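Every protein chain except one is present and positioned as in the full complex.
The block that comes next holds chain A.
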């Protein structure tokens, strides 16, 4: 996206193109981060569906492989929604010990 645009260059009506969050590192203020344990994962994709920031990464076979920590804000929804019995396939850990 072009920087410092003048008002005549803006899109109509306070709109911006969708998907521009990809261009920014929006996950640099987490207090906790999700950690993926592949041996426990049943690949139900609950985490992928529920992630508000599209930070759950899938491989070409649509299997969960981990997280994009540039986007993840550490909300913990993925760990909360993981239906696997404790210990879950996703656990939250403190970002700085």
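To be clear about the criterion, a contact is a pair of C-beta atoms (placed from the backbone, for glycine too) under 8 Å apart; a residue touches a chain by one contact, two chains touch by 3 or more; residues count from 1.
What we mean here is this: contacts and distances are computed from a predicted model.
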I notice the complex is incomplete. Of the names "ABC transporter substrate-binding protein", "STAS domain-containing protein", "Pyruvate ferredoxin oxidoreductase" or "histidine kinase", which is the UniProt protein name for the chain that's not shown?
"Pyruvate ferredoxin oxidoreductase"
Write the list of chain A residues that the hidden chain touches.
4-8, 10-20
